[in-house]
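Removed: one protein chain of the complex. Kept in place: all other protein chains.
Right, chain A next:
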Amino acid sequence: MTAAATVPAGSGFGAFVAAASAAGRLVVQPRMGFGDPDLMRTGLARTRAATAHTVGTLTVDSYTRVGALDAARAAVADGTRLNGYPIAAHSPDTTRAVLDGLRGPGFPVQVRHGSARPEAIVRALTAAGLDATEGGPVSYCLPYGRTPLRESVAAWVRACELLTELSPGTPHLESFGGCLLGQLCPPGLLVAMSVLECLFFARHGLRSVSLSYAQQTDAAQDEEALRALHRLAAEFLPAGVEHHVVLYTYMGVYPRTESGALRLLEASARLAVRSGAGRLIVKTAAEAHRIPTVDENVRALETAAAAAALAGAPAPDTAPEDGEIYQEARTLVETVLGLHPELSRALPAAFARGLLDVPLCLHPDNAGRSLGFIDPAGRLRWARTGAMPLRPDTGADAAPFTSSGLLTALQHVADRYDRDRDGDGEQDRRRDGARHHDDAARSGRAGRRDTGPGRVAAPELTV
C-alpha cells in the first residue's frame, strides 16, 4: 500500500477551503510565526480555537528565509528570539510535536516564508508531515532581494517537484503573485502574476493551488480584480487542478488609529465575501510596528470572521466580460505564454524584455520602467507601462513623480481610514450613487495633507 492511500480523499488544504466555501464560510488565516516551539504551538492552538473558520500558519524566520540556516541553528541553540519559526533548524520531531493534536483534516496548517530558494524549507516541512506552503518564482524573488530571477525559477522548479514527491496526500501551493511589493501595483499585473505562477506550479506537478490578490486602494476595483482572477484561473489552469482565491488584507502603510485599522480589516473581509474569495489573510494593527502577539492575531481573526459572517452571500458577478483588469491580465498572461513553451524560460524572458515590469521594484532583473498612480477617484492606474503590452492612462504622466507624491500615495489608504468614520463605505456609496463625488473629496483632502519631507522619514513597510 502506498503512503497516499493512508490519507483520506479530500483532506488537504485546498479541499478544506473548498468545503468551507461550499458551506458559505470564509476561511481566515493569520501571519503567525514564533521561534519558540511552545509559543508556536500556543499560537496554533489559539488560532484553531478562535471563533472563526481558521487554518493555521507557520511563518518562517528571516534567517531561514534567506538560507542562513547556520544562523538559524545558532539562534535556536543559544535561545535568541527570532521573528518566525525556524522550520529547518528545529528537528522534524520538534515540529511534529508543535503540530500534534492540532493539525488535521479540520485544521490544516500552511508554511509561509518568502524565500527565493525554498528547497530546504520544503524538505523540512514535508519531513514534519506538512504539505501546504506559499510563494512563487517571481513573487518570492523580485520584491525581497537580489537573487537572480533565473536562479529563483530553477529553485522553485525543484521546490514544486520536491513538494509533490515528498507529500503523501495532495500538497497545496499558494502563489504570492497578487502581492508584489504589497501596494501601488495596478491590479492587472497582480492578477496576471497569480495566474502565471499557479500555471507554473501546475506544470511542475501541483494539483492544488491558490491564487492571491492583495487589497489595494479602491473596493470596487479590487472586486473587479478578484472576479478577473476567478475567471482567468478557470480559463487557464488545467482541468483537474483544484484552486481557490485568497485575499490579503491591505499590506501597505496601515492606519495608525485602532478604529481605522479595524475598519480596514473589516472592509477586506467584506471584499473577500463579496468577490467569492475562499480565504483571507488578516493583518493586525500591531504588525506595522512589531511582531503581533497571539492575542492580537486571534482578535484580528475573530474581527474578520464576524465581518464576513455579517456580509451576507456573495454578490452576483455583474462585471462585463471585457473589463479593463480582465483584459490587461489576460494580455499579460498570453504574452508570457507566447514567449516560450516552458514557463520557467518564459518568465525570465518576459522580465528581461520588460514585458512584465513591476512598478517601483528595485530588483536588478526588473526593468523598472513602469509606474502606477492613484487617480482622483481613488483607483490605482498606470502612469507608465514601459515595454509591457498595456496602454498607460492618458495624461497620467503629466504630474512629476516626487518624494512627497510617493509618500502621499503610500499613505493614501491609511490616511483615509484614520480620518473618516467609514474609510471604505463602498456599499453605501454605490447604493446612493455618490461614489465619485465622495472619492474626489477624499482624495482632495489627502492631497492637501502635509506629507512632505521632514515630517516623516522614509516609510517603514511590512510586506
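Things to note:
Methods note: a residue touches a chain if its C-beta (ideal position, glycine included) is under 8 Å from a C-beta of that chain, and two chains touch if they have at least 3 such contacts; residues count from 1.
Here, contacts and distances are computed from a predicted model.
For the chain that is left out, the UniProt protein name among "Ferredoxin oxidoreductase, beta subunit", "Cytochrome P450", "PEP-binding protein" or "Methylaspartate mutase" is "Methylaspartate mutase".
Here the missing chain is touched by one residue of A:P37, A:P92 or A:G145, and it is A:G145. Residue A:H363 is the one among A:R112, A:H204, A:H244 or A:H363 that touches the chain missing from this view. Think of the hidden chain as still there; on chain A it touches residues 62, 66, 143-146, 181, 289-290, 360-364, 401-403, 406-407, 410, 453-454, 456-461.
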